[in-house]
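Before we start, here is the structure in question, set down as C-alpha cells.
Note that one protein chain of the assembly has been removed; the remaining protein chains are unaltered in position.
Note that the chains are named A and B in the order they appear, and that numbering of residues resets to 1 at the start of each chain.
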Amino acid sequence: MSFPWANEYKPQSAVTKWVDERLPLPRLVYNAIGAGYPVPRNLNYFWNFGVLAGVALVIQIVTGIVLAMHYYASVEGAFNSVEHIMRDVNAGWFVRYAHMNGASFFFIVVYIHIFRGLFYGSYKAPREMIWLLGVVIFLLMMATAFMGYVLPWGQMSFWGAQVITGFFSAIPLVGEPLRQLLLGGFAPDQAALNRFFSLHYLLPFVIAGVIILHIWALHIPGSSNPTGVSIKGEQDTVPFHPYYTAKDGFGLGVFLIAFVAITFFTPNLLGHPDNYIPANPLSTPAHIVPEWYFLPFYAILKAFTVNFGIPFTGIVLIEAKLMGVLAMFGSILLLFFLPWLDTSPVRSGHYRPLFRKFFWYGLIPSLVVLTYCGAQPPYTQWVVLSQVAAAYYFAHFLIILPIVSRIERPLPLPNSITEAVTGKPLQTATA
Amino acid sequence: MVRLIAFLVGVFFSGMLLIGLVDTVVGAIKEPALPTAEHEFHKTPKAVSFAHDGPLGKFDTAQLQRGLKIYAEVCSACHSLKLVSFRDFAALGYDEDQVKAIAKGWKTEVPSLNPETGEPATRPAIPADKIPSPFANEVAARAANNNALPPDLSLITKARANGPAYVYSLLIGYENGQPAELLKKFPDAKTPDGLHYNPYFANLNIAMAAPLTADDQVTYDDGTKATKQQMAKDVAAFLTWTAEPKLENRKSAGWAALGFLIIFTVLAWMSYKSIWADKKH
C-alpha cells in the first residue's frame, strides 16, 4: 500500500501487541478492510457490490455445508434426499431455499459488480490484474453453479448436464472421448453426479482463494472511483472503516431485504418447474432452459445457425454447432483481453460521451435481449433478435471499443477527487 | 496485435451471425413455420384463488381434509404420493389416533415380508409409512393404464407452471370431443383412440379419462356440497400442501426476518449518515 497517510495499526493491549509481533493477522485485516485502508471518498452505491458478492459467497458456503450433511449423491436417492431436506429436516426448507436463491443473488450482485467495472473502466491500468482475477472468479462461479444445478437430479438437472457436456462433443476428433471423460460414461449417470458433487463442494473454496488474490491485487493501486481520477492526496480518501463499513452495512441490509423477500415469499420464482420432476433419461422436457444467469450465453450458443465454409463448394470448415460453442466461450474469454482492447486513457464512462452511448444504448440492451431470447423457444423472431444482439455483443468489445477509444474526445476531467466532490481544489498537504 | 486479432475475430463472429440472420429470415419466408394445434388451442390455466395464496395466505385445513378425501377415493387409484407420510396428515388437523386410523384403513397396504417364510407380503400402514403406491412399479403402472404412466402427485403443483390453477383447470377442463374448428383447421390432429381431449394439457390429448365425472361423486364429511368445481379446487389445494408442506412456516418466518431486517437497515442507514455527516462526498 502506497499511501503515506494511511493509518497505522497500533495494538492497544499487551495481548494484541504480543499477537501482532508473532502473527500480524489483525494488522492485515486492519490494513485490508479496516481503518488502515484509504479509499476514495466519492464512491457511489455501485461500489457496495464487491462486499455483497463476498457476503453471497459466505451464504452459499454456509448453507451448502449444511445441505451436504443431508444430501446424498446417488442417482436413486438424490432427488428424494432433497425432498427429505424440504420436508423432514429441521429448518431444512429454509436452508435449501436460501441456497437455491442464494445462487441467483450471487449472480445478480456479481453482474452489477462487473457492469460497474465495465462502465467506470475499473479494468484499466493499473488494475488489469484485478479484472483478470475477477473473470477467473466469474468462470469458476459458472462452473460451480452449473454443477450445483445438476445435484437435485431433476429433469432440468439431468438434461442440463446432458446439453452442457454435449458442448464438448462439438470439438472435432477429441470431442466425444472428452465428453465421456467428463461424464464417466455415455450419458449423465452415477459417475457424473458423484464427481459434480465433489467439485461443487470444492470450487467455492477455490473461488474464496481467488477472491483473496483479487483483494490483494486491489490493494496495490487502491480502489478506483466514479471519476476515474487517481488519488492525489489525503483529502481524496477516507479510511475504509468506519466510513465504508457503515455504508456497506446499509447496503447489506437492503440486499438482505430483497433476498429474504424472494426466498421466503416466492422461492421458486427463479427456478424451473421441470426440476421438480425426477430425472428421466428417456424423456426430454418440452423446452430445456438453463438458470436465468446463463441465458445470455445460451442465446449466443443458439444464435449460430449456419456452417462456415467455402462458398459454392459445400466444404464446411466449422460447423454451426462448434461455432456456437466457440462463440459462447469466446463471449466470456474476450473479457480477459478487455484491458488491451479499450485503450482510452480516461477510465470513467462519465467523461467518455461516445463510450457511454454505446454502453447504455448498445451493450446493455443487447444483453437484455439475449437474456430474454435465451429463454424462448426457437421461433424465427427470437432467433433473429438474438442474432442481432449477439452480433452487437461481439462487435461492441472486439470492434467498437478499440475504435471508440481512438476517435473519442473525452470531456475535461476534474483535477482531483476532492475537486469533483467539493468544487474546491485539493490542498496539497505541505504542513 | 491484440486489437488486430480481436478485430478479425469480431468481424468473423458478427459476420457469421449476420449471415445466419439473413439465412433465418430467408428460411422463414421460404418455409414459414406451420401453425400447430397445440399452439393455437392450448389454454393457460383458469384464474382461481386459494386461501394459501399471497404473502399472508394460510392453508384452509377443512379444505385440505376434503382434498385428501378426493385423493384417497379418486386419484389414489392410479397416482402415487410417494413423498408424503401418513404422519404428515397431522398438519391437516388430524390427531394422532385419526392419523393411525387413516393409515390402517388405507386401501393399499405396505409391501413387507412374511416373517415366517420371507415371501413378499403386505401389512397395514402405520403413521411412519409413506403413502403406499397403487402399483408395485412402473411396468405395472403402465400395464394397467394403456401404457401411460400416471405421474406421482407429491410435487405436481410445483412441477407445473402455475401448478394449483393448472391442476384445477385440468380436472374440470375436459371437453366432449374436440372443437369442430380444430378439426377443420388441423384434420391430422384428431385425438388418438384411448386419449382424451383437454385444452389445458400441454399437447391437448391426455391419457387420463376425466376423473371427476359428476357432482357428489364423493360425499364430504363436513357437509360441503361436492360440485365438480369444489372437488377440483379442494384436491388442488391438497396437492399444494403435499408439494409445499412448510408453506405456512416459510411465510411466517419470512415476515419475522423482513421486520427484523427493515429495522436493521434503518439503523444502519442512520449510522451511515451520522458517520458521513462531516464528509462531503
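We take it that a residue touches a chain if its C-beta (ideal position, glycine included) is under 8 Å from a C-beta of that chain, and two chains touch if they have at least 3 such contacts.
Following the convention adopted for this analysis, contacts and distances are computed from a predicted model.
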Which of "Nucleoside-binding protein", "Hydantoinase B/oxoprolinase family protein", "ATP synthase gamma chain" or "Ubiquinol-cytochrome c reductase iron-sulfur subunit" matches, in UniProt, the chain that is not displayed: "Ubiquinol-cytochrome c reductase iron-sulfur subunit"
Touching partners, among the displayed chains, of the absent chain: A, B
Sole contact to the chain not displayed, among B:G27, B:G57 or B:P127: B:P127
Omitted-chain contact residue, chosen from B:L4, B:I29, B:A180 or B:A277: B:A277
Candidates A:Q235, A:Q387 or A:S405 - the one touching the absent chain: A:Q235
Chain A, residues in touch with the chain not shown (by the definition above): 7, 10, 12, 34-36, 62-63, 66, 69-70, 84, 87-92, 94-95, 234-235, 237-239, 241-242, 249, 431
Chain B, residues in touch with the chain not shown (by the definition above): 85, 87, 115, 127-128, 260-261, 263-264, 267-268, 270-271, 274-275, 277-279
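Definition applied: only the chains that are shown with their structure count from here on.
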Touch list for chain B against partner chain A, complex: 2-3, 6-7, 9-11, 13-14, 16-21, 23-25, 27-28, 33, 55, 83, 88, 151, 154-155, 158-161, 163, 202, 243, 245-246, 249-251, 253-255, 257-258, 261-262, 264-265, 268-269, 271-272, 275-276, 279-281
Contact set on chain A toward chain B in their complex: 41-43, 80, 83, 86-87, 93-94, 97, 238, 242-243, 246-247, 249-250, 252-254, 256-257, 260-261, 263-265, 267-268, 273-274, 276-277, 286, 303-306, 308, 320, 323, 327, 330, 334, 337, 340-341, 343, 379-380, 383-384, 387-388, 390-392, 394-395, 397-399, 402, 421-422
